[in-house]
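Scroll down for the structure; my scribbles are underneath it.
Yeah, one chain of the complex is gone here, protein chain that is, but the others are all in their spots.
Chain naming follows the written order as A, B and C, and within any one chain the residues start at number 1.
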Amino acid sequence: MSERTDDQTNDASNRALSSADRSYLDLDTSDKTYLDSNELVINMGPQHPATHGVLRVILKLDGERVLGTECVIGYLHRGVEKIAENRTYTMFNPYVDRMDYCAAVSNGLGYCEAVEKLLNVEAPPRAKYIRVILTELQRIASHQLWLGTHALDIGAMTPLFYTFRDREEILKIFEKYCGARLTTHAFRIGGCQYETYAGFEKDVKNFLAFFAPKIDEYETLLTTNRIWLERTRNVGVISAADAIALGVTGPVLRASGVQWDLRKAQPYAAYSEFDFEIPVGTNGDTYDRYLVRMEEMRQSMRIVEQAVNAIPEGPIMGKVPKVIKPPVGEIYHSIEAPKGELGYFIVSDGSTQPYRLRVRPPSFVNLQALDIMVRGLLVADVVAVIGTIDIVLGEVDR
Amino acid sequence: MNPAMNSAFNAGMAPVATPWFFYVLAGLAVASGVAVITRRNAVHAALALIVTLLSVAGLYLMLYAPFVAGVQIIVYAGGIMVLFLFVIMLVNIERSSKERRFNRIWPVGLVAACALMALFVSAIVKGKALFPDRGMPLPESSNTQQIATLLYGEAGRMGQYTFAFEIASLLLLVAILGAVIMTKKKI
Amino acid sequence: MVEITTLHYLVVAAALFVLGVIGVLTRRNVVIVLMSIELILNAVNLNLVAFSRMWGNLHGQIFAIFIVVDAAAEAAAGLGILIAFFRNKETVNVDEIDLLKW
Partner (left out) sequence: MPNFIMSYLGSKVTPGEAGNQFWALIYVLIIFAGVAVAVLAMNWIERKALAHFQIRLGPMRVGPHGLLQPIADAVKLMLKEDIIPAEADQFVFWIAPLIGLLAAFTVYTVIPFGPSQAVSDMNIGILFMLGVSSLGVLGIVVSGWASNSHYPLIGALRSSAQMVSYEVAMGLAVVSAILMTSLNATGTGTLSMIGIVQAQQQQGVWFIFKFFPLGFLAFVIFAIAMIAETNRAPFDMAEAESELTAGYHTEYSGLRWSLFMLAEYAAMIAVSSIAVTLWLGGWMRPFPNLLHAPAWDFIFSLFPGLTFLGLAAITFVGVARMPSQSFFKIQRIGLAVFAAVLGFIALLLLVIAVAGRSADTSVAARFREGIDYVYWFVLKVAVFMYLFIWYRATWPRYRFDQLMKIGWKVMLPISLGVLIVTAIVGVIFS
């Protein structure tokens, strides 16, 4: 698969939206034969418990049925891309942690690999293994956070506390490794800054043994719960064609039956060396997305187990010049973040600072699917669908 | 409940409070009745109507008709008025609350109502002698059972009002169907 | 205080009835007109129950229950018509409901 550029993505999404019914924006009022008495415009957010931050969704409702939605974003805009133009490549590294703050390690991995590609250096194998272990742990942590908040949105309070209890163990490993829990800044351009601490492997193995039964525990609470099934089955359905047209990636795409995972499609880091499966759904509804993510957690554990057992000895930093000054050129590199394809497009003018840095955040692109997914559903489903897309506003607004 | 206790209830509780309670309830009923027809805001009118209905239920209790009072609370205050409030919220009343309250022919209506009132007053004043001063004692404890006997009959015999009861249920069915068909957007 | 007799109840019922009639004849809002009808039905009920007490039998109370049933049916049908009407004309005023067909 050739690298897709941003232009192509935008083209695809424009096609999808023009084919969709957007008449709600200019409601035709000339037709007086039938007046709807119940039409209601509701502002969901930016302060709302279920919009995962500061997303604002303008809902046009008929009673409780959603006629159309409009997302208003930008409440968390910090100009990350612009900041990049005024920082050196090294200095910008911590900033990417603040985009998807629930999966900071993945953000760092994507950025470091993009710059490495631009510099034409490669991280040593041990660094790659460390990267895989941490990134997959981060994927589990991100999915745990998603599961807890998603279940809370649908009204199940208890899973939130279970997932946070278990996420804590991952964060402890992060803290021991690099000193930070959330915005880790774990990787450097060319490898990793830190060697693993003594007992790292034991900690990771302990976690794997601890966490395996916990996933089953989550599933006993939800997977066969009648109310959970009724709330998620056939809710927020998106077909594979629609999902591809909108550029949706990650578990949302896979739940629609498209087997597309960058870890397999264009392996980066050390992923080509591990044996794992890509779970796919069939219906593309909220329940399938739930199942896909649950299975992804299990697959991540498999990857971590293989990596931690086969971690090679050696240096952890590649040959990187003291001053990072990439040659003139441009690069697009993307990885499979927990939420989907996370891409960095960097244009270098040969100086120490990027000329332009553009991020392709998965949440932002996936959020476009909200309108198609919720049209004709009820207000309660909007909440469920926002949860199931798994957005992080820091990444949407950047 | 045995009859002895019941007579204790009637003798002990009811006569002490009767006149006072009556005036309070009657006053409440009429005052909130006035509010129903004068309030500009339909929700206020509905709340006033609820007060009227509850005080009328209280009057039923004083007339030894507890079952009717219970039905009044459940059906009227709990059911019909919730329906009214529901509809008031569905239809947008912001516009109507700024408009005239009364229609153009309100003087005619008022005159007609006054004439009716005059009729009532004359009927009550002239026919006063027709009404005996004291009500007959009604057994309160078996009120529900007696109503049931009248409605459904007993020991295999049809009650006096069984047929009317069935007709009434048919009426309700028709009303439900009619309401559903009228309010449904697409059938 | 005076003993409360049937006549007292009849006076209250008459007052409620007249109030209901005034509401029906003068108000514009259909919802309030319907509520005034409920007022009238309640006045009738009060009379029936008072007479039931006066004669010492329960037929009046039975009648009152039937009237409650009737009131429920009336409210359901009336409000149904109101909603259907509001959908088409966007008004709830009686004096604007003056076309047989639109």
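Here is the rule we go by: a contact is a pair of C-beta atoms (placed from the backbone, for glycine too) under 8 Å apart; a residue touches a chain by one contact, two chains touch by 3 or more.
None of these values were measured; they are calculated from a predicted model.
Trainee: Touch partners of the unshown chain, restricted to the chains that are shown, please.
Mentor: A, B
Trainee: One chain isn't shown here. Among A:Ile154, A:Val237, A:Ile311 or A:Val359, which residue touches it?
Mentor: Missing-chain contact among the listed residues: A:Ile154.
Trainee: With the missing chain put back, one of A:Val72, A:Ile227, A:Ala265 or A:Val328 would touch it. Which one?
Mentor: Here the residue in touch with the unshown chain is A:Ile227.
Trainee: Can you tell me which of B:Leu25, B:Met62, B:Ala77 or B:Ala168 touches the chain that was removed from the display?
Mentor: Result: among the candidates, B:Ala77 touches the missing chain.
Trainee: I need the residue numbers on subunit A that touch the omitted chain, in ascending order.
Mentor: On the subunit A side, contact with the omitted chain comes from 40, 42-43, 48-50, 64, 151-158, 160-162, 165, 221-222, 225, 227-228, 230-231, 378-383.
Trainee: Please give every residue of subunit B in contact with the chain that is not shown.
Mentor: Output for subunit B: 1, 5-6, 8-9, 11-13, 16, 41, 43-44, 47, 50, 66-67, 69-71, 73-74, 77-79, 81-83, 85-86, 88-90, 140-141, 143-145.
Just so we're on the same page, only the chains that are shown with their structure count from here on.
Trainee: If you average the Cα atoms of subunit A and of subunit B to get two centres, how far apart are those centres in Å?
Mentor: Their C-alpha centroids are separated by 62 Å.
Trainee: What residues in subunit A touch two or more of the other chains?
Mentor: In subunit A, residues 37 touch at least two other chains, as defined above.
Trainee: Find every residue in subunit C that makes contact with two or more other chains and list them.
Mentor: Counting only residues that touch two or more other chains, subunit C contributes 83, 86-87, 90.
Trainee: If we count contacts the way the header does, which residues on subunit C are in touch with subunit B in the complex?
Mentor: Within the complex, subunit C contacts subunit B at residues 1-12, 14-29, 31-32, 34-36, 38-39, 42, 45-46, 49-50, 52-56, 58-59, 61-62, 64-66, 68-77, 79-84, 86-87, 90-95.
Trainee: For a test of understanding, state which residues of subunit B touch subunit C in their complex under the given definition.
Mentor: Touching subunit C from subunit B are residues 18-20, 22-23, 26, 29-30, 33-34, 36-37, 42, 45-46, 49, 52-53, 56, 59-60, 62-65, 67-68, 71-72, 75-76, 79-80, 83-84, 87-88, 90-93, 96, 99-106, 108-110, 112-113, 116-117, 120-121, 124, 128, 131-138, 143, 146-147, 150-151, 161, 164, 168, 171-172, 174-176, 178-183, 185.
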